[in-house]
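The complex appears here without one of its protein chains, the remainder shown in place.
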Amino acid sequence: MTDTARYTRADFQTDQEVRWCPGCGDYTILASVQNFLAELDVPRENHVFISGIGCSSRFPYYMNTYGMHSIHGRAPAIASGVAAANPDLHVWVITGDGDALSIGGNHLIHALRRNINITILLFNNQIYGLTKGQYSPTSEVGKRTKTSPMGSIDWPFNPVSLALGAEASFVARTIDMDRAHTAEILTAAYEHEGAAFIEIYQNCNVFNDKAFIELTGRETRDANRIYLEHGKPIVFGKEDEKGVVVGPDGAQVVDVADVGIDRIQVHDAKAPEPAVAFALSRLSVGPHGPTPLGIFRDVSRPTYERQLADQIVQAQDRQGPGDLDQLVRSLGTWTVE
Amino acid sequence: MTDTARYTRADFQTDQEVRWCPGCGDYTILASVQNFLAELDVPRENHVFISGIGCSSRFPYYMNTYGMHSIHGRAPAIASGVAAANPDLHVWVITGDGDALSIGGNHLIHALRRNINITILLFNNQIYGLTKGQYSPTSEVGKRTKTSPMGSIDWPFNPVSLALGAEASFVARTIDMDRAHTAEILTAAYEHEGAAFIEIYQNCNVFNDKAFIELTGRETRDANRIYLEHGKPIVFGKEDEKGVVVGPDGAQVVDVADVGIDRIQVHDAKAPEPAVAFALSRLSVGPHGPTPLGIFRDVSRPTYERQLADQIVQAQDRQGPGDLDQLVRSLGTWTVE
Amino acid sequence: MSEETTADTRPEPEPIDNVVIRFAGDSGDGMQLAGTRFTASSALFGNDLATFPNFPAEIRAPAGTLAGVSAFQVHIADWDILTPGDSPDCLVAMNPAALKANIGDVVKGGLVIVNSDAFDERNLHKAGYETNPLEDGSLESYHLLTAPMEQLTKEAVQGTGVKGREVLRSKNFFALGLMSWMYQRPLDPVIDWIDQKFGDSPVAAANTAALKAGYNYGLTTEAFHHTYSVAPATLPAGEYTNITGNQSLAWGLVAASQASGLPLFYGSYPITPASSILEALARLRNFGVRTFQAEDEIAGIGTSVGAAFAGHLAATGTSGPGLALKSEALSLALMAELPLIVVDVQRGGPSTGLPTKVEQSDLLFAMYGRHGEAPLPVIAAATPSDAFEVAIEAARIALKYMTPVILLSDGYIANSSEPWKLPDLSRLPDLTVDYAEGPNQGESFLPYLRDPETLARPWAVPGTPGLEHRLGGLEKQDGTGNVSYDPMNHEHMTILREEKIARIADDIAPVEVFGDEDAELLVLGWGSTFGAIRAGVNRARKREAKVAHVHLRHINPFPANLGEVLARFETVLIPELNRGQLSRLIRARYLVDTISQSKVQGQPFKAAEIAMKIMQLLDGKDEQR
Partner (left out) sequence: MSEETTADTRPEPEPIDNVVIRFAGDSGDGMQLAGTRFTASSALFGNDLATFPNFPAEIRAPAGTLAGVSAFQVHIADWDILTPGDSPDCLVAMNPAALKANIGDVVKGGLVIVNSDAFDERNLHKAGYETNPLEDGSLESYHLLTAPMEQLTKEAVQGTGVKGREVLRSKNFFALGLMSWMYQRPLDPVIDWIDQKFGDSPVAAANTAALKAGYNYGLTTEAFHHTYSVAPATLPAGEYTNITGNQSLAWGLVAASQASGLPLFYGSYPITPASSILEALARLRNFGVRTFQAEDEIAGIGTSVGAAFAGHLAATGTSGPGLALKSEALSLALMAELPLIVVDVQRGGPSTGLPTKVEQSDLLFAMYGRHGEAPLPVIAAATPSDAFEVAIEAARIALKYMTPVILLSDGYIANSSEPWKLPDLSRLPDLTVDYAEGPNQGESFLPYLRDPETLARPWAVPGTPGLEHRLGGLEKQDGTGNVSYDPMNHEHMTILREEKIARIADDIAPVEVFGDEDAELLVLGWGSTFGAIRAGVNRARKREAKVAHVHLRHINPFPANLGEVLARFETVLIPELNRGQLSRLIRARYLVDTISQSKVQGQPFKAAEIAMKIMQLLDGKDEQR
């Protein structure tokens, strides 16, 4: 973040026309990511963007880095392969709520538990955009879509809860419109070693417009955005008049005045166990009412690709570098004269 | 559970030879389930056992009910189809830690969030038994197996945490050896409407013997089994001298004497939010040290198959039962004379 | 603008027997809607017709770009037509990109109607035009007519209450009105539809106003005074509806459900171009239809396998990438010998390929896309309305033989439409099945005891007392269904599963030869190429060529008489929208040196292409081989 940054946003743009619907939240996120990368002092060629299939997954075409627009749901697996093969790269996963949580749910949770060094941006618009408007695993119960004309009967995932339950070492949430906050979260995720999971609320103005209006609308947003900041008491509202307490019944929203600021939970993203982070994730079911944004968890744990690389070094230290001649003889040989 | 029960265990046994290794924990679980069903007053033909692939997944062959030994990891999906098609059946899923959490992780978490009425018994032996001893998604870090000769670098899942993160409405844990407890849990799971998830610690004496020794060994078991009972303070140890408190830092084990019995958490399996259940699930990482057993969560939420059936009834009420003649004319017709 | 919509000053329209019209514009311009409404009016008017919507890209591209162009082609005629037409006689282009993307297809001398308001510098640039084609003479070989459609729409909708961006949304109705004038279509059906769809809203008023304005613009403007009329077709008497393939396939499944008395279960995961089957079925809860939007294609088929076990008429639908994911579970259904319909609406290319385009390249995948020896029946729909019957046929085979059946459709059939003469629904085939209800061998129930004729095993559904049994994917002993590792039993079962499918050959209609029985050339086809092949063959025959056409509905097994029929012809031409897949099957089975005509451009065959190939082969027969 210096004046002498070697890149500008334009360096991360490609010659491909950006093909999202006008007004789509994806544009904002693209800009946020490009701006963020431009400010890093990391060679462009060391970034790899892997996506699945969905509107959001066209992202790599617009990033002048290495990338792959792969197949539906498999981006975390492919990205894991890239990261395991070359720990020096920075590997990003771009995915949607359908891509990551419906068809790709298994790869997602396994990448998280393995703590492989990939940064996952989940564009959650609570709908299938690309296939034109079916409900997704984050759509609310009762939602009427093309495939649920009488209302969806599928209880949705809370992506943050799911990630925490899957042993994720970094879990955060932000929202497309809030570019400053997005930048902050990107920075922390980028710095995190291991799998980082960011849920980004993203408006699909064509098939699910205003899904996040409670968090973005002028009238309601202050009352509903709970910003989690490490080391700070969790308060929110126009005047910070609301707060969160955590106790034997989980997390609750309270009036700060009622309980006193001292009883308000001080956010600890570094807590070794995710129990409290999980409790915070339960404050909202989807983006309705007071909803936490920010970093729920950010702890350090050995990463998969480094441990793998370490095993190679160790094995070579112990056994010497692989010798094919020795190997083919390792089961015993005999000689025919 | 009357003297006049219509079944005995033998009614649930088949003519197929049981083919697990002598000493395998699967035998005990089989007996527990057969005994349990014999005591129910439910016609045998209304039970359906669906399994994946693995040692444990041979279970249906030994149950004289309807059943399917399906393919690796897909049992929750197949069972969902059975349950959605016929809500009057009781559908059981038998699965292993590899089957349910490795290849089948996605179907598992989706079945849980949908709250479809199936009872899932996950036989967790922390190893791949059938394929002869590779590490599984619940194997501990550092475990040496055929595929991890230098020690596994995969951080394991905590199945209870994962299930809670996936919105499960019923989550419990028990252990093969403890048949009385298993019976209790089976009863509660059976009575639960919706998806019920039971992790059963199961000893694989061939490839992962004594994995649960801290919970089964005479010396250690009292100190390590934390039985969760709804409405009761969570205490354990030979003399109930230990207890669990839940507070702003999550759940902790304490000496009851130090804090007083009043501060000990009273277990509430019916809490609407899973935050505290989740905190309790974090007391142990795998079956080491004090480990909670019992019902973490048991709440009621509309089930998928009932809502689906309701939509059909509603639609028929509103539109009348489907009329094919009307249907093919619904887009407008014209007549050629 | 006045309210009058008809005028006595109307010039005499030129009668024509058919016309191909293409509406093209930006994805946001509503061209699919304009085309569909034009089609509906024509249908009600009594023309025969065929349509072909063409969505070029997955995502809406920025307005004005080539990638964002969406087109809808309709062919209307006073005779029985088979295809949406090879090349438009008339193109409506709402912007420069639409003109550029489509002009190449228009017949020379054809009519090109353009929204001149969109031809400003910005749009010309976006479309990659250096100069304005309306002015630079490049359209000389066409009959160009322009109208400032945006301007006129704006004026027309004044006072209806729509505002801002909404105003221009009605311009597709202006275009539709103008075309209705040009081809003398009635406006009333459109107005009725608008009323029904938009009720008593400003939008309804605006659309109606724009529609009438377009019509009146034609009426009053000199340039548009040459109009055309296409008389009603003399179709067989009956009641007709206009139907797309996915709609008809969905209804076919529902019809099979009613004919069998079994509830329909459809487990699926959305994917282009199959999603609209799921969507159509989801609306039919009152038919007892259970749709299950699964987490992925594996669960889509998985839930269906479960439902089949539970006794439902189970189906799952997808496109190529999804079929790939279903392969393993399909193999389980095969081994468990459960009835199941697997619909593959084929699209273009390997991997994600060309998701919105047509191709027939999953045929060999359907045949051989499973590990082990895993034969399954494969059948294919030939036209949108045929999908209805093929769905019923798939159900018939699945239920009678206790087997999964693969039903191939494609992106062309899925979205294009044709008039469908409503069948007599009281005469659907009887598909009722008898679930097993008691022991079938002495006191015991053997789940793999077979019907000696069909080799089908009994279907005993959970909940039936006394028939408790276990299915599974391991090899099973014939009869008992117990797991068996016995070598001879495995061979026996492998051959038995093969034989069960092979026997279906005697239970399906033999192929019928269309055209010249004594021809030297047979054109053999399958699937959605039907219309183009039949039209191509007809054209060639009009030019005195002797040629015959056989179209396969059943690909596995082949109809019993196919070998004998093939042997009657010296040359067998197989046109396919792939690289010769049916051709390989025919060669391997009958050792016939077929000639493959291949097209993989994401577009259907044109009748002219088929006709030309036929003529080439007949003319240069000796050199060709």
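A, B and C label the chains in the order they appear, each numbered from 1.
Heads up, the rule we're going with is that contacts are C-beta pairs under 8 Å (C-beta built on N, C-alpha and C of every residue); 3 or more make two chains touch, one makes a residue touch a chain.
In this text, all values refer to a predicted model and were calculated from it rather than measured experimentally.
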Residue in contact with the excluded chain [from C:S116, C:Q184 or C:S327]: C:S327
Contact with the hidden chain (one of B:G25, B:P60 or B:G73): B:G73
Identified contact with the non-displayed chain, of A:A10, A:A180 or A:V328: A:V328
Contact footprint on subunit A, counting only the chain that is left out: 14, 16, 43-46, 48-50, 53, 60-61, 63-71, 74, 77-86, 88-89, 106-107, 110, 308, 311-312, 314-316, 318-322, 324-325, 327-329, 331-337
Residue numbers in subunit C that touch the chain omitted from display: 56-57, 67, 319-321, 323-325, 327-328, 331-332, 334-336, 346, 348-355, 357, 359, 361-362, 364-365, 367-374, 472-475, 485, 487-488, 490-491, 494-495, 497-498, 578-579, 584-585, 587-589, 591, 593, 599-603
Residues of subunit B in contact with the chain not shown: 17-22, 53, 55, 58, 69, 71-73, 102-103, 105, 128, 130-132, 134-135, 137, 146-150, 154, 206
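Throughout what follows, only the chains that are shown with their structure count from here on.
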Separation of mean Cα positions, subunit B and subunit A [Å, integer]: 29
Mean-CA-position distance for subunit C and subunit B (Å): 44
Approximate Å spacing (C-alpha centroids) for the pair subunit A, subunit C: 39
Per-residue multi-chain contacts in subunit A, two or more chains: 102-103, 105, 137, 150, 154
For subunit C, residues contacting two or more additional chains: 285, 295-296
